[in-house]
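The structure under discussion is supplied below as structure tokens; questions concerning it will follow.
Just one protein chain is left out here, and the rest sit where they should.
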Amino acid sequence: METKIINKQDLAKLIDGLISAGARTVAPVKVGQMHLFQEVRSPAEAVFDYFLARRSPKEFLFPQTEPIFSYTRQKDSVKIHPVDMAFPRTVVFGLRPCDAAGPGILDALFAWDYEDKFWFNRREQTAFVSMTCAQADHACFCSSVGLSPDAADTGADLHLTLLDDGQRYFVEAPTGKGKKLVSEFPSLFKPATDSDAAARGSAGEKAKGLITRKLDLSNVKQWLGSHFTDELWERLSAKCIGCGACAFECPTCHCFDFQDEATPEGGVRCKNWDSCCIDNFTLHASGHNPRNIQHKRYRQRIMHKFKYYIDKFGKTLCTGCGRCSRQCPVTLDIAEVLENIAAKAASGS
Amino acid sequence: MSEYDNISNEIRELAAKLLARGEVDVVIGYKPTALPGRTQPAFAYKPEDAREFVFNPLCVSGLPLYLTKAKPEISAKDRIAIVAKGCDVKNIVALQRENQIRREKIKVIGVVCKGVVGKYGRCDGKTEPKPEDLDEKCRYCDVNTPRDYDYLIGEKIESSPQSKEKEFEEINRIEKLSPRERWKFWEEHFKRCIKCYACSKVCPLCYCNRCIVDKTMPRWIDPSSHARGNLAWNIIRAQHLAGRCTGCGECERSCPMDIPLMLLNKKLERESEELFGYRSGYNPHDPIPLAVFREEDDDEFVR
Partner (left out) sequence: MKKYFFKSVQISVFRVIRVPYLWLKNMSEQSENKKNESNGEWEPKIIAFVCNWCTYVGADMAGTGRMKYQANVRIIKVPCTGRIDPLFLMRAFERGADGILVSGCHPGDCHYNAGNYHARRRFAAFRKLIEFIGIDLRRLQFSWVSAAEGKKFVTIINEVTDAIRALGPCKEYQSMALEPPKDKVMPE
């Protein structure tokens, strides 16, 4: 893996350089009490000394609302206006490894039975620059799903680790896109020495130590396979209120719904985020709803993440970022659910 | 033993007693979670389940939500006991006023509350939060001792809400802006909306079987999360709570995008008090302002 050093001023210059090169440059920005990924006009807007953005950066590949075509109705025909599929070059800075892991997990899905051009065209245009975590809380459990707070290779194109001096970042370029980004601004990246590599190693260890929540997921999938009905579901998720806060902040939730916004003269067909926890997610036109009560909807969320997706694509649909637990209005902690499942699986019930 | 330990113990004992005697089928309360600084709603069906119950300033969730038809898994039970702070009791009263619950089937375990922690406040859950860590609604609370209960836990205290001027300071400030500036203010907030509908799902008074936003024939509110759709949703949500909202603040607390929804609710709360003379959550026999009328209602805005 190519390694370099970039100091804080040069990182600002890199952002500046990308902005002046016309790239859509995105970084965490402080909005009120939270941080959000937003396009920045100057490096000063970007905040890298932060915990985790409220929303995952999946929206840069898979926007919440995306027009897939528009149409106008003539007398007895409909005219379709396709959408321009050339998306702007985008560089997203300041992701955490759990955020960066999301797109890699979802590639398999968007390429599965139909190659989603909206996803892949954007993916091609987008580079992710992740950073080693400096903070974590008890909702974080990335190390339990095979990630780590300092992992460079989770899917980011560049990974930065702030070294002990607080001024220089150790740069790793795990992908071709990352190497290209480095070669685009050669003067900003300095060569890394062995002692820098050692310092990066110790910074990574420190970050790993931040993750206090360790879950044993080894038996979870198997248990899920044989416990579609179990008292656990209702016991743990009867309190779920059925909003979409968890899914809409999740780096891997990808369900969407097609909806038309139209007048009698024409309209736009949009692809909108949807969530399995919302009550009308599976509502049939007949009025029948196979998931007619909340714990069945929440079960789908767990099943999809920790069983179905693994069966189909071989990956866990969770990066352990903990957003869903933190933002849940009723503190339905996904890690607590997994702990309960693991305990049940271990006790053989 | 701290004050909150005593309250928690009393709740546990009472809940276990009610369940053991078969007086209720379920007790709704709070229990701890692994996440620091949080608690979660809990349901006890057997006396031993009640051992988990706690009460402390981290018990922010509004539990009356679970009495509505939006949560049939719990509300369909025949007899329910619920742990309720003063503000939760206001919601119970509002639900009673709207014929959503049969009060005689519900046992309200009222808890004297000295305020809960705010969304970004800090509190260890053992002692009262500092004034700066209190939730916004608690600063103006006039129901520290619940106004209606079957059992009361804790020593009755007098409420000392801060002044109305302070409570409506931000609303007054926004009202003084020009329409253009107000529009900008809300545009900035609404553009963050992700339409997760946590605001309505968490609201005990948003109990409709099918929300207007889900109706498609015709489709009144654009489902997409763009400026138009977000604005329409947020206006209509507030309008549908006009004269009904009790000011529990759950929508704003639950909003993952920190939209100041309580400004809209409080604005309408004040207007409905001024225009129609009712405050929601105080009297189950009050009519719902927008469901009734008086011939002498204010006519001045009509030409």
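Worth a mention:
All chains are identified by letter, namely A and B, in their written order; residue positions are counted from 1 within each chain.
Note that a contact is a pair of C-beta atoms (placed from the backbone, for glycine too) under 8 Å apart; a residue touches a chain by one contact, two chains touch by 3 or more.
Owing to the predicted nature of the structure, the values given are computational and were not obtained by experimental measurement.
Summary of contacts with the chain left out: across A:Thr72, A:Gln135, A:Ser202 or A:Ser349, the touching residue is A:Thr72. Among B:Leu134, B:Ile153, B:Cys199 or B:Ile221, only B:Ile221 touches the chain that is left out of the view. From the options A:Ser77, A:Thr229 or A:Thr263, the residue with contact to the chain not on display is A:Thr263. Summarising the interface, chain B meets the missing chain with residues 171, 174-175, 179-187, 191-192, 212, 220-222, 224-228, 231-232, 235-236, 238-239, 242-243, 263-264, 267-268, 271-272, 275-276, 289-295, 297-299, 301-303.
Operating definition for what follows: only the chains that are shown with their structure count from here on.
In the complex of the two chains, the chain A residues touching chain B come out as 31-34, 36, 54-55, 64-65, 137-139, 213, 234, 238-239, 241-245, 247-249, 257, 259, 261, 270, 272-273, 275, 278, 280, 293-295, 325-327, 329-333, 335-336, 339. Interface of chain B with chain A (complex): residues 33-36, 38-43, 61, 65-66, 70-74, 119-120, 192, 194-198, 201-202, 210, 214, 219, 222-226, 229, 250, 253-254, 256-258.
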